[in-house]
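Below: the structure, in structure tokens.
Apart from one protein chain that is not included, each protein chain of the complex appears where it belongs.
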Amino acid sequence: MRNALGRELPEYIAGYGEVRPFAGAFAHAGEINRKAVKVKGDWSSPNKVLDSLGGALEKCGLKDGMTVSFHHHLRNGDYVLNMVLEEIARHGIKDIKVAASSIFPIHQPLVKHMGNGVVTGLYAGYISGAVGEAVSRGVLKNPVVMQTHGGRARAIEAGELHIDVAFIAAPTCDEYGNMNGLEGPSACGVLTYPAADAYYADTVIAVTDNLVPYPACPIEITQEYVDYVVPVELIGDSAGIVSGTTRITNDPAGLKIAESAAQVIEASGLLKDGFSFQTGAGGTSLAVAAYVKEMMKEKKIQGSFAAGGITEYMVEMLEEGYFRTLFDGQCFDLKAVESLRRNKNHQRMSMSMYGNPSNKGAVVNKLDVMILGATEVDLDFNVNVTTNSNGLLMGGSGGHSDTAAGAKLAVVVTKLIRKRFPIVVDSATTVTTPGETVDVLVTERGIAVNPLRQDVLEKVKKAGLPVKTIEELKETAEKLTGVPEKVDFKDKVVAVIEYRDGTVIDVVRQL
Amino acid sequence: MSDLRRSMLFVPGFRPGMLQNSTIYGADSIIFDLEDSVAVSEKDAARVLVRNVLQELDFSGTEMVVRINPIIDSPFGKEDVAEIAGVRPDAFMLPKADEEGIRILAGMLDEIEQKEGFEQESIKIFALVESTSAVLNLSSIVKASTRLAGIMLGAEDLTAELGIKRTLQGNELLYARSHLAMVCKSAGIDAIDTPFGDVGDQEGLEYDATQARSLGLTGKAAIHPRQVGTINRTFSPSPEEVIYAGKVVAAVKEAEKAGNGVFALDGKMVDAPVAARAEKVLRQAKLAGIEV
Partner (left out) sequence: MKITKSCGAGRQEANDIFIWLEPNEKEEVAIKLESVVKLQFGKQIEKVIRETLAKLGVTSASVTAWDSGALDYAIRARVETAVRRAGEV
């Protein structure tokens, strides 16, 4: 069958189940029933600390076929996922489903567990590194389910994704399970990804390398949700947690794109007092923030909030008064952690609060402008950030689809040609984010406005910006690069791309 | 001759990535460089690469110039011209230019154009003057070839020869710039200012460009894409100039109808040179994308 975007999907996928086809970005947003949670209250001991991970596995009764969850607030410095899976393997437990908010290169040992049947299923918002490659080669038994950040929270709240045991990496934790990410050798800032898991998993286990006396204030995940606390030597590698490598690009083409994107924002009329903004931490995206900052300075504008992954640059904008507030989903560097510690206007947000389409209102709905990346953009403005041009799984929505749907103006910034790949294509290898939620594409060789947004098109034209149709951009690119040959996929579905509402927007097939 | 040569962006001739992206930054002219930015061991490769990129990619809408190596005392300059003239760049730029060099270059182009069946003098020449003797000889240099479309000042070599430092203030260039502006104006060609060296300093660039413009230079070299925007802004007609030029042109039309040659507008006399200048400002404004 074909979904609303015309993507060919099987009606039933082994290891996934019935496919609910994507029917439009807002067709299924809204009403859900939040699932009921079974709580095995235990007041017998004032102390939830267990000796070891092995002990914890026994205590929570982990069995073949269960689903365990992990979270990527420790990013590419996370030791917990590897540590727990090693322990699960040692206990001889098989057929485990791993529900991780994201997978990073450091999680390479997961490939081994996938190969020998310890892990047979995987949920993730984003996958990079060896695991993605292994999935593309068909190593995992069941297809990976790719979710958006908001979609993951929704699926957990709705009971579609049931988590038996949530393992939460806790940079700081007390003996009764109160956690925060502000202190300790593995401090990471906010703990926003595990929130839904903490509230809805059957069993919640905190894994910490910084056990402190009760209570571990300021508490982010609170004791009433936590079953056990397991102290370990180290939960992460601080160099990979807050890597702090994001810098504004020096590449002249990247700067040109960023400047044009800022001009589009100005032309849109959204740049006024109360302006709200989110951009990625990549070099070009960050450069957009720099150009926007200049404009805000010139026009003497104060924004209401900037959201998303927080970098030193955004902290500076908060402190210099360009924005009243930061909504923080993830701290990218130590400056962000420091700001979170001392600035009350630096506000945490859970992933449900951030992007869930079926709660009582997400932050993305209040966003004026979102700056997005892309690996491919098709003629309908559908965006791929899941697979690379070779068809290899190495990415995923994260908050991409959530923010595109919520923001008043979603702007994709990308080079029109990368290496020799034309980025604007007839049909994207994979669709992550539907074109109806993407308003403008900005490249170094011109700007294309989604025909669905005639209002924006008019404003951008009136501002004298170099507007082309997306077909013209495609032609410009292909005139230089030539037409790429199609990548050959096998039939087996290795990943199911769920839109934020849980419908299937696309699938990735084996290479 | 192009009406709009505010910015002329130098691009190293050896790097394909830079060559193929060169026109995206909005420079009025692009100069593919075979001289200073190309190592002696790669002169042959750069020459072929620049030839191919000009031949195969579509750069329409931008003036494409090739800076060759010196044509006297070096075999490279002539080899550059022989290799590339056949793909018809809009112009060649001759470094260390003097009358003799320009005549040699013009002579080569005469021959090539004839052989290839190109329109005579369709390939223009820019002279890069970078010595005291060249600055002093400017009035002869501008007469060396009718192909000359403009002269660019090369201040690095010039100040080195004089044994003086370049400063942000720029007083050391006052004479050279003024002289260049006058000679070029009298010859009806463009006077292009020397590049500004600190690519990170936008304020310094703006000051430097404003100085050059105030002395009568018509454009400025850029050595980094980030300089193009500032240079274009500085050398574009200002909104006031555009409005005034519009008034002048409208008044000239009225006066022509009435049969008046000279008349006054807002208390100032308008004659043929003023009218011509107004028309040029409007053409430039249009080319620069300014609403007229």
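Chains here go by letter, A and B, matching the order in which they are written, and residues are numbered from 1 within each.
Rule of thumb we're sticking to: contacts are C-beta pairs under 8 Å (C-beta built on N, C-alpha and C of every residue); 3 or more make two chains touch, one makes a residue touch a chain.
Computed from a prediction, not measured in an experiment: that's the story for all the values here.
Chemist: Out of B:Gln55, B:Ser140, B:Ser186 or B:Thr210, which is the one that touches the chain we can't see?
Modeler: If we include the chain that is not displayed, B:Gln55 is the one touching it.
Chemist: Among A:Ser102, A:Ser389 or A:Thr437, exactly one should touch the missing chain; which is it?
Modeler: Touching the chain that is not displayed is residue A:Ser389.
Chemist: Mind pulling the subunit B residues that touch the left-out chain?
Modeler: Subunit B touches the missing chain through residues 15-17, 20, 44-45, 48-49, 51-53, 55-57.
Chemist: Can you list, in ascending order, the subunit A residues touching the missing chain?
Modeler: The missing chain touches subunit A at positions 389-390, 418-421, 480-482, 484-485, 487.
Simple rule for what comes next: only the chains that are shown with their structure count from here on.
Chemist: Under the stated contact criterion, what part of subunit B meets subunit A in this complex?
Modeler: Within the complex, subunit B touches subunit A at residues 20-21, 24-25, 57-58, 224-226, 229, 289, 291.
Chemist: Please give the residue numbers of subunit A that touch subunit B in the complex, ascending.
Modeler: Residues 252-253, 255-256, 259, 444-445, 464, 479-480 of subunit A touch subunit B in their complex.
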